[in-house]
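The other protein chains are all here in position, but one chain of the complex has been omitted.
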Amino acid sequence: MASIMLEGIVKRFGKTVALRGVNLEVRDGEAMVLLGPSGCGKTTTLRIVAGLERPDEGRVVFGGRDVTNLPPKDRNVAMVFQSYALWPHMRVFDNIAFPLKIRKVESSEVRRRVRWAAELLEIEHLLDRYPHQLSGGQQQRVAVARAIVTEPEVLLMDEPLSNLDAILRVKMRSEIKKLQRRLGVTMVYVTHDQVEAMVIGDRVAVMNYGEVQQVGSPQEIYNEPANTFVATFIGSPQMNIVKGVISGGLLSLLGTQIEGVEGVEGEVLVGFRPERIVIGDGDLKFPAIVDFVEDLGSDVIVHLSVEGAGELVIAKLRGAHASLKPGEKVLAGVMRSDIHIFDPKTGRALKHGV
Amino acid sequence: MRVPSWAGELARYAFLSLLVAWVLVPLAIATIYAFTPLEVYYSDAILPNSLTAEHLRTLWVLGAGEAFVRSVFVGVLTVFLSFLIGLPGGYALSRYVFPGRDAIKLGIIATRMFPIIVISVSLLKTFFALGLNDTLIGLALAHTAMALPFVVLITGSIFGGIPRDVEEAGLVFGLSSIGVFLRVTLPLAAPGLAAAGLFTFLLSWNEVFMASVLTLTNRTLPAFILVSAFATPTEPIRFAAAFLMILPALLFMLFARRYLVTMWAMAAR
Partner (left out) sequence: MGSILYRISGNPTAKALILLSPTIIYLAVFIAYPIVDSFRIAFMSEDGTITLESLDFLLSSPLSEFWDALRYTFLLAALVVPVETALALVAVIVLFKRFRGRDAVVYILAIPLALSDVAAGLIWYAMLTGKGFLNKLLIDLGLIDTPIQFFGYANKELTLLAIFLAEVWRSSAIVFIILFAGAQLINKEVLEAAEVFGASFYVRLRHILIPMLKPSLQAALIIRTLFAFQVFAVVWILAGRDIPVLAGEAYYSITELHRYDVAAVYAIIIAVISALLGLVYIRLFRETLRR
């Protein structure tokens, strides 16, 4: 097993800059998820770890060993591709066995290891088939089996669940998590699905514009987003961000005020999550009119317009509030601890909880 | 008034039968006449009631056997040379995006429009100077020039049909670039490459102009037929020669059936 260090990775494709100085440490045995919208550089980062792309600048270090200039085969990595990339001309057994055969593992040992991996992924009965004879979910399991059979130092996964249907995806993501725990392998997992990221990642690196925006545990990312991008990218519906002004510890926003906000002065952006809004309670209360109600059964998404302030706020409330009608006046509230303050120019978080 | 659908169907099958007959009847007639005894051929009987291999034997005595073997040799050498030279280029065109790629591709396509006649005069003089005239190697070199653009473009499209990440999986799981090419790419491309190889063989096998002007004593089959076999007054012997020419083409049709439409549409471009 090995830790992974990425130091100042820059990657350009022609004129476009895919990565603008990525720094990231993945600890030994950790599951690190790279999360971000498409085009954010997460897959490029993964491919650089694999050695499939070469960085223009920066270093890739595996457990103290500089592998920047090593081809993939000398890195002891394994990968599950988005398309699975099973070799169509080989049976399932040979697909799983091939990485071992390349390493010249003795044939009885090959059989033992293939059986071990196949049992782990419950695909023993498929070993004689060709990839095109398998369903998407089965192909996915074969791809994972092939990736773990060599007991690699580093296991890489590039959106491995994106081609599965919703039910299978939920099942597989917890299986992958369990598998990673059990093997204790260092894993880098790329996804654009935040729920997947939260379930699988010990830590999550949120990426955008070819940079790592924040690295942290799912709780840290959710509770203490480093900037407005992370704040709005994580959570659904996305965090409300409204304009506010702080003057002498007095924060004014949404036509109301709250005292005792220390350490920041001037214009700010104020964020609070829809699911943290309560009706008729909270440290910060503001009157609003119900615009629109989306009844999801367990929850209700309520669109509120704040009088005078010209701001729209979205609240995620308990199902009990489904009786709210458009045009109805409510008093919405948020707790102090749920309020985030951001710098309006840089978007950087200044305070979590006021 | 609507034409009843059965009438449309009937018209379609009638037309298709005519088309099929138009292609097959001349082929069958030439083949049958190649095996028709002379006295029957020169009678008024349309079709023979017995067949003979005597024309083929006569042709053999005239030198068709050696010519056949030479044609096979030149064809195989052409396939070998054009794949040796062109395969890496086809791979590069299918796998790498680089400045000038389209220009190079267009340049290769452009060379395809010049028939072998255009290069034959100059090559003939050069080969005289180098002592390559009347040699099978010289002819194979010329045929390679003719086949190379086709080989580059067709192998490019065959490799292009193999997903990139299947190769990348090979890299990640421990193969070198060359290892990936040999153990992943090549096995996947093999059926297509085999069909392309057969087609390249046919290009050489069928080429007559260069073969006739370049070789004198070492004539390949089409050159032999054009110059020698056609000089014989006995007509069925000529048809036997046609039969010899047709044979590998029909075998090719049988083997490459699956790739026929895609490959030939490509070959034509």
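Here the chain labels run A and B in written order, and each chain numbers its own residues starting at 1.
Criterion: a residue touches a chain if its C-beta (ideal position, glycine included) is under 8 Å from a C-beta of that chain, and two chains touch if they have at least 3 such contacts.
Computed from a predicted structure; not experimentally measured.
Visitor: Take the complete complex as the reference. Which residues in chain B touch the chain that isn't displayed?
Guide: Output for chain B: 12, 15-16, 19-20, 22-27, 29-30, 33, 41-42, 44-46, 84-86, 88-89, 91-93, 95-99, 101-102, 104, 106-111, 113-115, 117-126, 141-142, 144-145, 148-149, 152, 176-177, 202, 205-209, 212-213, 222, 225-226, 230, 235, 238-239, 241-242, 245-246, 249-250, 252-253, 257, 260-262, 264-265, 268-269.
As a working rule, only the chains that are shown with their structure count from here on.
Visitor: Suppose each chain is reduced to the average of its Cα coordinates; what separation in Å results between chain A and chain B?
Guide: 55
Visitor: For the complex, which residues does chain B have touching chain A?
Guide: Its residues touching chain A are 163, 165-166, 168-177, 179, 184, 187-188.
Visitor: Any idea which chain A residues touch chain B in the complex?
Guide: 50-52, 71-73, 77-79, 81-83, 85-89, 98-99, 102-103, 146, 150, 156
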